[in-house]
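Heads up: the structure comes next, in structure tokens.
All protein chains but one are shown in place.
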Amino acid sequence: MLPCTGRIDEALLLKAFENGADGVMVVGCLEGDCHYISGNIRARARVKRVYAILEQIKIGPNRIRMYNLSAGEGSKFAAYANEFVDQIVELGPSPINLARGGGVQAAKEEETT
Amino acid sequence: MKSGSNLEKVLAAGHLSVTAECGPPRGANPDIVRKKAAFVKGHVDACNVTDNQTAVVRMSSLAGCMLIKEEGIEPLIQMVVRDRNRIALQSDLLGAAAMGVRNLLCLSGDHQKFGDDPQAKNVFDIDSMQLIHMTKMMRDEGVFPSGDKLDGAPKFFIGCAVNPFADPFEIRVPRLKLKMEAGADFVQTQCIYNMTKFKEYMELALKEGLPEKIKILAGVTPLKSAGMAKFMRRMVAGMDIPDEVVKRIADEPKEKQAAKGIEMAIEQIQELKEIEGVSGIHVMAIEWEEKLEEIIGGAGLLPRPVVE
Amino acid sequence: MTGNLENSSTTVENPTGAVMVIGGGISGMQSSLDLANAGIKVYLVESSPAIGGKMAQLDKTFPTNDCSMCIVSPKLVEVGRHNNIELFTHSEVQDLSGDAGSFQANIYSHPRYVDVNLCTGCGLCELVCPVTEVSYFPELPAEGEKKKKLRAKEKRIVKGDGSVQPTSLHKWTFTVDEETCSKCGSCYRACLQGAIDWQKKSIAVIDQDKCTGCGACFIACPEKYQAITVTDAPDFGKSVGAAVHARSELLVKEFARDQDGGKNCIRCGLCVITCQKVMQIGALKMVEEGIEAGVDICQVCGACVSNCPVDFLNIDDVTNREPRPLLNAFNEGLNKRKPVNIFYPQAVPRVPVIDETSCVQLNSGACGTCASICGVGAIDYAPKEVETEIDIGSVIFSPGIEVFDARMRGEFGYGLYKNVVTSLEFERLLSASGPTSGTVSRPGDNKHPKKIAWIQCVGSRDHSCDRDYCSSVCCMYATKEAFIAREHDSSIEPTIFYIDMRSFGKNFDGYVTRAKENNVRYVRAMVSRIFEDPVTGDLELRYVDGSGNRQTEIFEMVVLSVGIQVPQQVKQLAGKLDIELDRYGFAVTDGYTPLATSRPGIFVSGAVNGPKDIPETVVEASAAAEAASAALAEARNSLITLETLPPERIPAPDDELRIGVFICHCGTNIASVVDVAAVTEYAKTLPGVVYAEHPLYTCSQDSQERMRDIIKEHRLNRVVTSACSPTTHEPLFQSTLQQAGLNKYFFDMANIRDQCSWVHPNEPELATEKSKRLTRMAVANATAGEALDELEFDVDSRLLIVGGGVAGMTAAVEAAKQGFGVYLVEKEAQLGGQLLNLQRNGDGKEFGSFLESVKETIEQDEKIRVFTSSEVVDQSGFVGSFESEIAMPTGATRTVKHGAILIATGAEEYRPEIYGLGEYDTVMSQTDFGAALESSEDKDWENLQVVMLQCAGSRDEDHLAYCSRVCCNHAVKNGLRLKELYPGVRVDILYRDMRCYGLGEEDYREARRAGVNFIRFDPEENPPEIKTEESGIEINITDPSVRLPVRLKPDLLVLSTGMVPRDTEELASMLRVPRNDGGFFIEAHAKLRPVDLPSEGLFMAGTAHGPKNSSETIAQAQAAVARVTTLLSQERLKMSGIVSVVDPTNCAVCLTCVRACPYGVPFINDQHTAEINPALCQGCGICVAECPAKTISIGRFEDRNIRAKIESYTAS
Partner (left out) sequence: MITGTPKPIDEVLEMLEPYDNIILAGCHGCVTVCRVGGEKEVQVLASTLRLAREASGKKIEIREVSLERQCDPEYVEQMRPYVEDYQAVLSIACGAGIQFLAEKITTTPLLPGINTGFLGVTERQGEWTERCQGCGDCVLHLTGGICPVTRCAKSLFHGPCGGSVRGICEVDKEIKCGWQLIIDRLVALDQMENYGKLKPYKGWNSARDGGPRRIIREDMI
């Protein structure tokens, strides 16, 4: 829970991966509907940068994704969460977790991050 | 006489001068220069030899000048400030003068980005204006820029280049005036297609009284094809080819476009001849030297006068 | 009757700075809060045992599907804990004397039998009370007489085939007291186990090996000897009833494990002990074959049944009288309750009331179990009637409404057919806290119905029942119920039978569209009868469909969309208060003073002032608060007490962590899925956690009080709750922290309801694991928490109003009455707005004279500064301290300072270029027509033919997508007036749905009676073909009522074109307030903050918010002023502590924050470092994330907080 996705930064997103996350889903308001005007736009740029970093270091860019939703779209949120979880399950455990000899971290849990 | 060159004499005698240009080869084969010289010989008062034009590496200008001089053509050495600092420039000026080169064209040079070594370091120690000034000082005062005396001053008919079509237009005539004041004896213009704008330029130049002090040689480049016209318009910075010019050549069938280009070049020369203040024509038949005779002759400028 | 705003409040010298609010529903609560927050003392009188009203009973609310309880409960708590609101629940106003400004009221509080001050709301009394029915109490012995032992004449044996289960009966130990034993042998004869050794004249001895603990001996021993003593019986010392309950509980657990135990009598004897020793009836006896019941002396209290641990006994087995179940009124009688009862789980106050009609102790003197078990001694059976005299300046009358008694419409079989329910009953069936815990099951057989029908207008728009008015809310609540029912069970097929779809409010049509997309079926038909299939319980509905064919259709359940009406007792109360009601019981008010009753100083709000939904009620509640306090402004703050918080404990940096964790059941919301006990145990293992518990409702008042005590007792320095949404509940928990002397930011909350129990109902184990994880993360975050300061600053008491129409003018006058300076900025050259184009209000009164009188008031009021032909061109500052630049017609600008902003920019008539509008004189808008009608004397209109076309440009994606709300009533009014003036005219109104909501329905009916012809059209099915040419107008349409094509050639075509908001694009972007697709401003909360804008200190009123009529606009303007008053009456305001702060040490002065802030707040100060004004900071955290030097922090959302959460996500 953040006041706005505009609060999240690249270091924290990467920290989640260091911490063993197999995927990180960032969910913000619809573009144009940010409660703080432009927070989600800035978040999008930061997610994009992390995406590029993950690609460069071969963790896999598709382990991070930003979604935009309105507060009234509970079912859509569920659909997105499932979609993302499926995507992560398909990708399998992150190379970090593999290197740690695990892969134990169930991807299913990502939806709360 | 400042230099005693043929070009200077022709102009001094009040003739409409004709110059052309000859690009040295991308290799050490002198025959290519000689072959080009054959097309030029007898049709011009002096022939420019370019200096690594568009930053593409070619045989040196000085060597080219020597080769055409051997063929009996008066050379005009082009010198850019892109590749040499003031030490090299002075040295080359001395060398060229020693070898009998009497005409000089001072240029900045195209940026190396356009050539085959875009990663090269450029020099631009001094600019073309300063090169003119430096040459004039060496010629007329017999001193190096450092103040030291020269042992034999280089006698050059000093030229510069202008592009009347580059921006900002307002600066073009004042800048020519500056070059004149810096020591330029003549100026060769960028090839002219936009006659209206060139006339406007000349009117401004006349207002400043420039043609009295500096010989203006109008540039002409025959178009080989509509494709070339479009390419030049698109790719060469500061090249102003009006739509009607492109259309005129493009309306011809492909095989007749070259002939049309020559016809149009001749018409241009005819028109330029009539403009007050134009003292000569500079024909830049790029890699098309074989057509020089047809063009210059077609314009009624042959044979070339001989002035003693 | 009053005629202008001036009279809406009377000026009194030395008024009393207090208001009595009658009715504790959402209306009364909102009025109370607005008053109390503006320095007026409030006495809130509610007749039921707890506040909350109808809204507390609702499941979800339209059109946002917000959970009603979730949004109302913070209000409940706020009212309950507000220092300046004195609650009188279970109380009535006895009488009212005095005059406006200085009334005296007498409040009678019914005895509760539970001391409000002592009770903790733990609910134990309700748990142990064994009574479930209203008893047939035995006659009490006359004074002085001895109580006669009841002797049964009629006996029945309830046969039990269960054998005695001596090993697991948790039996009590019975022994014979040698000293008191009379040696009579009663025990010996009663014992069915042969466990008693007795010979004549000798003391009986019980063989403990044989005894099964059934207590037969205990029962049999004559009262006068009482020689059997009971030991090893938990709670026996409190009372027998308590002991029975305790043993029953143990047995329930025991036999729940043993599947074979259920339903068979286990011979525990508790029923017999209950009947004899607790209820003192003695109707039951243990016999060999089972239980012998004296069916004629049984008082049918139900205690034996409820104490039976194996559900063996049924009430019908033990009596020959008809049981009278004690029904739960809050759940609309759908389930039973105990005589001692907490009104509903989130009730405020959460204190039970003992029911006088059913409590055994109050009626026969027996039992007394609840008092014996109450740990705080809060229960006292002596009646304590309290009468309180209060002095008040004004009264707000908002007692609310009840639903129509559906029995009056006998053809629907309500009361006879069990599967026909009212909409309010269905609401309880949908509610997670209702009798079925939110499972949609029909009352007849608990079957899950698939096909459910809603029948609209039951007790509304019904002349035969004297309910001519439209109840205004039923179309929407039926849609919502159908919608939500499908959310609960997607196999449900809902059908709504309706006459007109009156979805006239903001975003309502869109909601109906969504319902349609979600497979809610709408049938435009009136259901004539319902027949029940007695075997299946299914219901056959008869109706006539759109093609005129008779249809029958079977449904499994029918919901009657019952209308709302004024209860009889409310009418009586109104009589006591001497306020005028109309024939239905709704208060009589004037369109220009919509909240003022006939008696000065008494104001009315909510549905008793005409049917209305929640947001309109909230608007009226605020408006009534404003109207009631306007005359009391000088007495503001004279009677209030200011909340004093204890000083905050400053924790030392090296203090050990002492975290308290509260895992909420949320009733069953969470606990039915998540194993809250397991989460609690888990929480105890987390580092720093010293205390954890799992309350039933963490948010209830008693839980909050308990939390406060626990914080103190355990010296907690961090608190975590795992409960519902922080958005709704965090402020509540935080204020509890403050009251316990803890900085409110030492807190974090995990949402294990929305994120666990609600989304993973079918995976309880995983949901529990996830709850643990979220709790762990919250604990980690709280560990990283720090104390934050909240900034206080001065409030400028002036108000800037943008827009000088009726909303802005009303607000200006009212704000001035409240004592605030007003800047009123109007774009046009004169005040008046859209009213200048309109003729008469809903009461038929002319706008002209009204406007003149208001203008005059404004001109004469020194506190109001009017800027006409002016615009606000720049605005800066923040709540309490704004600065605006006003461009004036001279070209000069003036900067004004003010504490709040009210947007009242209004709307105007939509003028689309359709059907020749603006081209031909014969085509005009409804407003044009109204004007023409006013000056029609010189026109030859005697035989005029007029066609009015409704929705001409409204409810149309190509024009205005929304419903403009006022057009139907406007057309009906104009039609009626035309008919009145020229009886010979012909008027046809072409409409889609006649949305004459509320009392407008009366005019609609009147218009039909007067001969106005109404032809319904559907743009898809029978759109009217309209040709307008110079030569004339021709309209062809199929009239569905006669199913024949009709050709009309009217002289005039009047278009009801709807309403468009004024152009506010620049204003909206300047003030950074959002607008919807239609260009209307979006309120902070659709239900409960209808006049607040999302930005603090900004409010709105009138048609800038959405289409509405003039009296609704006036009410909204007054409401907005009430909200403004809560702000401007404060001398100082406090800001959130969650703001970005720059640590100058590492500031590179790079300007990144300055550029990144969407609000332009950061600046570089004269210390050459970035600075962020905390009063302006919105707390988004964008700058924190952008800062390349990582030198900006934001309280609660620091890197270390987020890292703590990330790290604890995976930590085991």
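We just call them A, B and C in the order they show up, numbering each chain from 1.
By our rule, a contact is a pair of C-beta atoms (placed from the backbone, for glycine too) under 8 Å apart; a residue touches a chain by one contact, two chains touch by 3 or more.
As the structure is a computational prediction, the values presented were derived from the model and not from experiment.
A.B. asks: Using the contact definition given at the top, list the shown chains touched by the missing chain.
C.D. replies: A, B, C
A.B. asks: One chain isn't shown here. Among B:K9, B:H43, B:R102 or B:H133, which residue touches it?
C.D. replies: Residue touching the absent chain, from the options given: B:H133.
A.B. asks: So which of B:M1, B:A98, B:I171 or B:V306 would be touching the chain we can't see?
C.D. replies: Touching the chain that is not displayed is residue B:I171.
A.B. asks: From the list A:L30, A:I57 or A:A78, which touches the chain that is not on show?
C.D. replies: A:I57
A.B. asks: If you put the missing chain back, which residues of chain A would it touch?
C.D. replies: Spelled out for chain A, the touching residues are 9-11, 14-15, 17-18, 53, 56-59, 94-96, 98-100.
A.B. asks: Touching the absent chain: which residues on chain C qualify?
C.D. replies: Within chain C, the residues touching the omitted chain are 1146, 1148-1152, 1155-1156, 1187-1191.
A.B. asks: Considering the entire assembly, which residues of chain B contact the chain that has been omitted?
C.D. replies: Within chain B, the residues that touch the unshown chain are 82, 86, 108-111, 113-114, 122, 124-130, 133-134, 145, 161-163, 166-168, 170-171, 174-175, 178, 181-182, 190, 237-238.
Note that in this section only the chains that are shown with their structure count from here on.
A.B. asks: Please classify the inter-chain touch graph. Allowed labels: line, ring, star, complete, other.
C.D. replies: Here the contact pattern is something else, fitting no line, ring, star or complete shape.
A.B. asks: Determine the centre-to-centre distance between chain A and chain C, using the mean Cα coordinates as centres, and give it in whole Å.
C.D. replies: Centres of chain A and chain C (C-alpha means) sit 37 Å apart.
A.B. asks: Rounded to a whole Å, what is the gap between the Cα centroids of chain A and chain B?
C.D. replies: The separation of the two C-alpha centroids amounts to 63 Å.
A.B. asks: On a C-alpha centroid basis, what's the spacing between chain B and chain C, in Å?
C.D. replies: 91
A.B. asks: Chain C: which residues touch two or more other chains?
C.D. replies: Answer for chain C, listing residues that touch two or more other chains: there are none.
A.B. asks: Could you pull out which chain C residues touch chain A in their complex?
C.D. replies: 64-65, 726, 751, 755, 759, 770, 773-774, 1072, 1094, 1138, 1156, 1158-1159, 1178-1182, 1184-1186, 1194, 1197, 1199, 1202-1203, 1206-1207, 1209-1210
A.B. asks: Looking at the complex, which residues from chain A come into contact with chain C?
C.D. replies: 1-4, 6-9, 11-12, 15-16, 19-21, 34-39, 42, 46, 72, 78, 105, 109, 112-113
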